[in-house]
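Dropping the structure in here first, questions after.
Apart from one protein chain that is not included, each protein chain of the complex appears where it belongs.
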């Protein structure tokens, strides 16, 4: 990144909230029990447990690990995970689920990144047949890879379907805060009907902190061992807990997500009537996906940082973050207009 | 930990150097390319590459991961790792090597935590026989689990032996700084003859940062993919790099290690003539292992934090850290004497 | 199977050639070195090596194992296998590749079970990006899951494409004999341009015997260890070798495959003009896929054994075997006509 401009590449291009940095500094006084036995970790996991009305909360280092640990709580090696074709789980984790756990992923093409009972049903074949990997988990991402959100009603429908079919529902919540901000609901609402989910801190202004939220009591025992074996047990855990402490304080997580979402909406509004630009998905979080002419993309990338999502269709992804400002967006909109 | 006293439990009971915290704060300005493509990560990995005269440097989240990633660069699944019976790799990683990589560990009993060609040789059986896991890596820990250090000459002997036997030499350097401090050598000296090693930050005053040091060019290509698949690729990598930047600045890593080592020596000296206490291993880093009477242990643990290393033999482990002070040690020595 | 009728369910519903049984009996004289060190295994692997002009030949117990061992010779854990969506590898092996090796499968929809460079190319995205499993192997099945065969020219095109893209080409040859019979070529012709393939005995009249054919010298060393670790090293190997000895004798493998193929052609011809039946794929081996009315399927299954291939589209699979006779086919054709 050579540009002085705000990046629209990803919410992980941003640094961290100052409050997060301060919380890390504050956690630095004196000795502390390692591996999560410290008071801060206990307090923060209690707060998260209360917020999600969950059975257990486990901190891990990154989103890939949160997905892998979560899935390992729910499925045996011969069981399969139904997920969206372009999900992070399937596309962006270098095959970690297959490699670390052995589970097959059964992918589903989706119009808008969202799974539905109707899309899932055709993958429920060969159940009970030892030749087939047995579908056991449906994984959704909330927010999805294309920036859309499941409504609480959609999650309830999925959950009912899954449980009636003896499937678990897992939610990749790397951007769960943005979904809560968009839906105007509590974190706990997003966990209802879900068996295990993750709550991402990193993309919402943390330095590096993710939480695995376990909603079923019977799944919690194995989790401590699996986290360690999966190389995700931090020794100075207080420094991860501190980041969540800061995010929970006065709902900083929500304020950051609201800002990021608002900036995406502002961006979408700013380009709404620019000829030759078509927004591809409903803007329900902090991402705008738009189709542009190739030469338009090339011109913009000379000054601005963002990714081409789909080379073949000339679709770009513009992401905002907790620290994106009105001015950042307005400058970018002006550049887009100028280049078009 | 309820005591107000300095913990002698482990060097990961300590917090972080203030300089490390400050470096994290300083790294927080504006946007940055993720996943290690940022300038800070490049600069710090270059510095480490130069210090170790290595081919590649990869940051990971913790020591278990550093061992697993390192081993995965060196051995196929049917190959085995020869290591000390009480090594961290064998005892304290919840079977991560077996689970994540599939490699068998071939353990060796050692008098002082250190492997030698003579101890290794008997495990080199069945080579070429498809029924046997094939010995391929010798793993040493520098510092060892019992606080001893390999001399440079001992490492050279091991390296020569390994390479003459078509074995790789891997070093778990979670406390490599303490070894350098004890031996009075450069980091690069500790890497000579070693094929892959790790350089631990966490136990030496970082928040959470480990580096995998790859000494052979031909091993570097796979490393980027394996790190990601092993769930160790941090998105806001600059915050890990910043920790090493602080540790490298004016050799903070060395100053912290010298202090920790000096405090262990002070502790050992302080109890040298206390009746009923026997120091079990040479004090060559920041740990003192001592045999005490069981009631003596129990009395001390009422006020002080430390671990019993060997229940059966009544051997305790006392560890010092970069932030252990003369006063901490003197108070502890006084308590030991009073209780004896 | 309660019916006295010949099964059209699968070629593994048949027993074995009498010559195969006799060869097992003949191999039973006296002692023999185990694990493939016996003379018979050496002789038969030499014959296969010569037939395929291959570097190495390894016997395994079943087709799933042949695929897994073959793939393990060609790909690292972070590398991916491009295969047809309905391939045996993807659908019928209970996720063995993912579980045993960790490799991700990248599936491709095909009109006729056959991959082409054009179908493969879109899956070659994200190469060099550590977030993506790296495409490394293209796996074809010769014969495909829907009974079609790749021409030698098609394989050459695929091979050229793969090697120009740094991909390996692997062939699942569970029914390779049927392909050779259809194409009128030698076994060695089918291996040209392929890096590893399997040669199935079981579905062609063996009791249970598969061979992994390794075409590259540099891949052979690891194979002995990987086979053992993958639980595929038979101790009384002579009894597997004996089966291949019988199949190679006067090209019994070819005679059986020609018969099976001829019976499928006879079946297809017999139903060609029956109203309401549509053959779905070219009949190029020992399978006929046909679309029937659901009530027609149900009526036929009362007396005859076969599988519904695609419930949603009412497509059935009728397979013939080395021991299917003209009378078997004619009776079945008569039944199909009568029920229609």
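A, B and C label the chains in the order they appear, each numbered from 1.
The definition used in the following text is that contacts are C-beta pairs under 8 Å (C-beta built on N, C-alpha and C of every residue); 3 or more make two chains touch, one makes a residue touch a chain.
Everything numeric in this text was worked out from a predicted model, so none of it was measured.
S.K.: Looking beyond the chains shown, say which of A:227, A:280 or A:317 touches the absent one.
M.R.: A:227
S.K.: Where the complex has a chain not shown, which of B:104, B:203 or B:296 is the residue touching it?
M.R.: Final answer for the missing-chain contact: B:104.
S.K.: Can you tell me which of C:225, C:281, C:309 or C:322 touches the chain that was removed from the display?
M.R.: For the chain that is not drawn, the touching residue is C:225.
S.K.: When the complex is taken as a whole, what residues of chain A touch the one chain not shown?
M.R.: Chain A touches the missing chain through residues 35, 76-78, 102, 130-131, 134, 222, 224-229, 233.
S.K.: Considering the whole complex rather than only what is displayed, give the residues of chain B touching the chain that is not shown.
M.R.: On the side of chain B, residues 77-78, 80, 91-95, 98-100, 102-105, 107, 126, 130-133, 312 touch the unshown chain.
S.K.: Going by the touch rule given at the top, which residues of chain C touch the chain that is not shown?
M.R.: For chain C, the residues touching the absent chain are 1, 6-7, 10, 12-16, 18, 21, 24-25, 27-34, 38, 61-65, 68, 93-96, 99-100, 202-203, 207-208, 225, 228-236, 238-240, 305.
As a working rule, only the chains that are shown with their structure count from here on.
S.K.: Suppose every chain is reduced to the average of its Cα atoms; which one is closest to the average of all protein Cα atoms?
M.R.: When every chain is reduced to its C-alpha mean, the one closest to the whole-protein mean is A.
S.K.: Just the number, please: Cα centre separation of chain A and chain C in whole Å.
M.R.: Measuring from centre to centre gives 41 Å for this pair.
S.K.: Can you work out the whole-Å distance between the CA centroids of chain A and chain B?
M.R.: Going by mean C-alpha positions, chain A sits 33 Å from chain B.
S.K.: What whole-Å value do you get for the distance between chain B and chain C if each is reduced to the mean of its CA atoms?
M.R.: 50
S.K.: Can you pull out the residues of chain C that are in contact with at least two other chains?
M.R.: In chain C, residues 77-78, 130-131, 133 touch at least two other chains, as defined above.
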